[in-house]
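With one protein chain held back, the other chains of the complex are shown just where they sit.
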Amino acid sequence: MTLPQEFHEIAERVNNWGRWGAEDETGTLNLVTDEVVRGAVAEVRTGRRVPLALPLTHDGVQTGVIPGRVDPLHAMTQINQELFGPGTVACSDDMVTLGLQAGTHWDALPHVSHGGRLYNGRPASTVTAHGGAEFSGIHRVPPVVSRGVLLDVAGALGAERLPGGHAVTPEDLERAEEFGGVRVRAGDIVLVRTGQMRVYLGGDRHGYGHPSPGLSIRTPEWFHARDVAAVAGDTLTFEIFPPEIDGLWLPVHALHLVEMGMLQGQNWNLEELSTACGESGRHAFLLSATPEPFAGATGSPVAPVAVL
Amino acid sequence: MTLPQEFHEIAERVNNWGRWGAEDETGTLNLVTDEVVRGAVAEVRTGRRVPLALPLTHDGVQTGVIPGRVDPLHAMTQINQELFGPGTVACSDDMVTLGLQAGTHWDALPHVSHGGRLYNGRPASTVTAHGGAEFSGIHRVPPVVSRGVLLDVAGALGAERLPGGHAVTPEDLERAEEFGGVRVRAGDIVLVRTGQMRVYLGGDRHGYGHPSPGLSIRTPEWFHARDVAAVAGDTLTFEIFPPEIDGLWLPVHALHLVEMGMLQGQNWNLEELSTACGESGRHAFLLSATPEPFAGATGSPVAPVAVL
Amino acid sequence: MTLPQEFHEIAERVNNWGRWGAEDETGTLNLVTDEVVRGAVAEVRTGRRVPLALPLTHDGVQTGVIPGRVDPLHAMTQINQELFGPGTVACSDDMVTLGLQAGTHWDALPHVSHGGRLYNGRPASTVTAHGGAEFSGIHRVPPVVSRGVLLDVAGALGAERLPGGHAVTPEDLERAEEFGGVRVRAGDIVLVRTGQMRVYLGGDRHGYGHPSPGLSIRTPEWFHARDVAAVAGDTLTFEIFPPEIDGLWLPVHALHLVEMGMLQGQNWNLEELSTACGESGRHAFLLSATPEPFAGATGSPVAPVAVL
Partner (left out) sequence: MTLPQEFHEIAERVNNWGRWGAEDETGTLNLVTDEVVRGAVAEVRTGRRVPLALPLTHDGVQTGVIPGRVDPLHAMTQINQELFGPGTVACSDDMVTLGLQAGTHWDALPHVSHGGRLYNGRPASTVTAHGGAEFSGIHRVPPVVSRGVLLDVAGALGAERLPGGHAVTPEDLERAEEFGGVRVRAGDIVLVRTGQMRVYLGGDRHGYGHPSPGLSIRTPEWFHARDVAAVAGDTLTFEIFPPEIDGLWLPVHALHLVEMGMLQGQNWNLEELSTACGESGRHAFLLSATPEPFAGATGSPVAPVAVL
């Protein structure tokens, strides 16, 4: 079994291999130039900061369906321990075990491969248990600070949230641009809101994951045409799930991560941001969302902040 | 044994309990107002982004001296796994176990107690194995975006790095202000560079930890007077170690975290930033350094970014 | 709120504090003398070995109801890694994170306290995040090899499994002795079969945990009278759950672990053993069930083996 012809045709059109050199490990984040950052900073009006991460708890969005992807397990290794003797200053320390793709996170480029290849044509075999990803691991990601744009598709369509079967199309994205009075440009980080996070926030972890609205296989070309630097969303699966084309699983992952070399983010909480943008009437802002540099990792939790 | 009188006198002068209400869990980060953030944004000139985190590796700064504080242990749970059948898009997933105070991190306020008390007078017993810190856990920290100021003490004193026994004094901090042509103001996040990180970067993990230059017990009053929002440094212990006053261990931790309610950061890599500020002649910038919101945790890794 | 009078009366009758000295950390395992072991060995007839542990998998008996008690999470740190160069012998290594009470396990004596006390009157405060249990940690448990006796209560009552609300009484235990043609004696390790494990083995993890048959608050006196060394069972909660007396949670835990100083085991798979004992007509055997000596731990997985 191989991926269908339709996939390969899109893949060819959005492919960025070699665009920033044969040695590149950074992909579309190359589009975030100093100039782009200055433009991002220029979007700040009030100084209001909106956090976009879910709390990292053992009761997070994972339900055990994806083997090994565990919500954070937190434990104390010291509690008010007077390390230097009775009556001295006391310390509490803790540790955590977590799946790196469990909560609000970025997928690193080597999180996905197809046909034995990673971004920029690297062999998939360069991901090993011994050291993780040799190329484009999350620790190779430069600071993620750029202009953020909220494409509030749910808002634009007048829905509290999109239904499970809704594939977000380029037309939806453009409707959201219009709704937000903003136009996506090169180097932007696009946040696509479906409203699906409300299901999780309402207490239904299973319903949150599946079925889920999400990006259509047609959107990578749109992001490619706009030279977007990264995309994040408010669902578990990022793209529509189950998929649009029977038997073609995770095509958007493969197009973004492998073909385009574009970071993608999942489980971002865009609810407060949606309200804030609605109040201010402005859907562009300064976004700061640098992952933790776990060496060789294929993903990382992130605590993104929008500064409006 | 109890803490000496000298400690208690300083504690009384810098104490912020009740300053932002009896229910406050945020401490000096209350000083980061929207206006402060607008001022921070106004510092950006070029758009250059400088990362301040060390890679999170099993070969990090911990040496086993602090029980339970382990460098990240990374392992793969999926490698190019064709989850949906042969020939489909393949996924790699990973997990990590780490001490939350192991690498480049923020200490949350309940990381330290003295006399059975945490910030704002909460009982130390509110930190438990069951859920961690009930108050002021790292997940309660709001977005950390403010003006950052590099106080390059090593640079100001013309040293590659300060010697192990050097306690950084308020006079040193003011010399660094002068050196950087900047004045610390309310809401700023101050980064104090001793150059000690060079020892670790040079391959000597044990020498990095101990003996270490670091903040003097006299500095909290200076930070308090300036209404600083948070302080981070480039050493393992943050304050001078071994301590200035025989038998008085970790007094700066206790003053910052418990009395003032001020986040403090350790193991920040300020080397590239020092060079960048030297080149631009400007030691103030936009700093983005939001911790990961581990529920109930007394600290978190952070991937800070300075935007110049 | 305190524990009811009924509990305290039983506690007084079964209390073993001081019985083996004020310094004792071993409790009823002191009853396993060399002579008892020789008697245990003398029970072996065929040499057939029956394993009693469930596999340690991420899909184990835990359902997330007990915070922090996680089924094992396994991950590879090396896969066929040619550590010494291409073409050399290749190694695979792995790691695991698990709750020590998650699968087939022994509870160590300090797993439970009541009224601020542990076994032998130690203060409960001797269990800390820094080092775990100072006294009677699982690493202090001597080799657990003794005569095992299967009390097949389900078998004796002609049931495939006892219903959820069935509290196993001393009368039930004696009926099982009669059924098995065996009499429990000093130093024995008693395995009580309810058949509840069939619910888990049948695929119903939630139904397995709750409601559950299990030991009645009346059984500790019986175990005490017989000078049993340890007791294990085939349920998640060991004792009947929800409890017999409204509001009196985990009384059998408190009586066994705190008052008697007796190890107790949960989630033991007694199905194959039940069949084997039925076939041989003998319900006594050599039992080997030494926990892993995790320093300071309040429990440990165990892979018990019955030799018939």
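When the chains are written out, they are named A, B and C in that same order, and each has its own residue count from 1.
Keep in mind that, in the parts below, a residue touches a chain if its C-beta (ideal position, glycine included) is under 8 Å from a C-beta of that chain, and two chains touch if they have at least 3 such contacts.
Not measured: the values here are computed from a predicted model.
Engineer: Taking the complete complex into account, which shown chains does the hidden chain touch?
Structural biologist: Counted over the whole complex, the chain not pictured touches A, B, C.
Engineer: Tell me which residue among A:67, A:207 or A:278 touches the hidden chain in the full complex.
Structural biologist: A:67
Engineer: From the listed residues C:70, C:156, C:173 or C:215, report the one that touches the chain absent from this view.
Structural biologist: Result: among the candidates, C:70 touches the missing chain.
Engineer: Among C:10, C:50 or C:270, which residue is in contact with the omitted chain in the full complex?
Structural biologist: Per the contact definition at the top, the residue touching the missing chain is C:50.
Engineer: Give me the subunit B residues in contact with the hidden chain, please.
Structural biologist: Against the missing chain, subunit B presents residues 58-59, 64, 67-68, 70, 73-79, 81, 92-93, 97, 128-130.
Engineer: Kindly note down the residues of subunit A that lie in touch with the hidden chain.
Structural biologist: Those residues of subunit A that touch the unshown chain are 67-68, 73, 75-77, 79, 94-95, 97, 129-131.
Engineer: Tell me, which residues in subunit C touch the chain that this view leaves out?
Structural biologist: Listed in rising order, the touching residues are 1-3, 33-38, 41, 44, 46-51, 53-58, 66-70, 72, 74-80, 83-101, 110-114, 116, 124-125, 127-129, 132-133, 139, 142-143, 145, 247, 249-251, 253-254, 286, 288, 290-299, 301-303, 305, 307.
Basically, only the chains that are shown with their structure count from here on.
Engineer: Validating interface symmetry: for the copies subunit B and subunit C, is the fraction of residue numbers used by both over half? Same or different.
Structural biologist: Same, since over half the interface numbering is common to both chains.
Engineer: So, what's the distance in Å between the C-alpha centres of subunit C and subunit B?
Structural biologist: A distance of 45 Å separates the two centres.
Engineer: Among the residues of subunit B, which are close enough to touch at least two other chains?
Structural biologist: If we look for residues of subunit B contacting two or more partner chains, we find 67-68, 75-77, 79, 94-95, 97, 129.
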